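Complex shown without one protein chain; remaining protein chains in place.
For subunit A:
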Amino acid sequence: MTETRDITLDVNGKRHALSVEPRKNLADALRDDCGLTGTHVGCEHGVCGACTVLVDGRAVRSCLMFAVQAEGTAIETVEGLASEDGELHPLQQAFWDKHGLQCGFCTPGFLMLAVGALRENPEMTDVEIRELVSSNLCRCTGYQNILTAVRAAADVMRAGTNG
């Protein structure tokens, strides 16, 4: 199928007018058509979570939905986390401070996963964070530093800075 559909995606508050095949998944549209390559594509079947983004505030796999399905929603990607002046989001800062990444391939997915979950429940317990982090795959860190980073960021965010 080569026919395309004209759609507008709202990504990190900016509107992107695209012409995409209906079959194109959201992750590919974000990367190829919006030029936002922070969202990574790993397994392409919902297991690894590298492509996790927020759609209307909820963390979802962008490889398991089509770009045309995202029209009319508010999409947030890793590019939208830091403020305009370059100040990192508390989660980004915590991943840096606590060594929550090594190669960095999985990191955008983990960040968006945690942003979405902490927005829904800012009071997450360590057990809940452990369960949450099991949603995504990381082959470098052994997860321990990711858990530490999410815990630290949750505490900072609850203390009332941004996020």
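Observations on the model:
The working rule: a contact is a pair of C-beta atoms (placed from the backbone, for glycine too) under 8 Å apart; a residue touches a chain by one contact, two chains touch by 3 or more; residues count from 1.
Rule of thumb we're sticking to: contacts and distances are computed from a predicted model.
Missing chain, UniProt name from the options "Carbon-monoxide dehydrogenase medium subunit", "Spore germination protein KA", "(2Fe-2S)-binding protein" or "ABC transporter permease": "Carbon-monoxide dehydrogenase medium subunit".
Within the full complex, the residue among A:L64, A:A82 or A:C103 touching the omitted chain is A:L64. Interface note: of A:V20, A:A94, A:A117 or A:M157, the residue touching the hidden chain in the full complex is A:A117.
Seen from subunit A, the chain kept out of the figure touches residues 22, 25, 44-46, 49, 52, 58-61, 63-66, 69, 113, 116-117, 131-132, 134-136.
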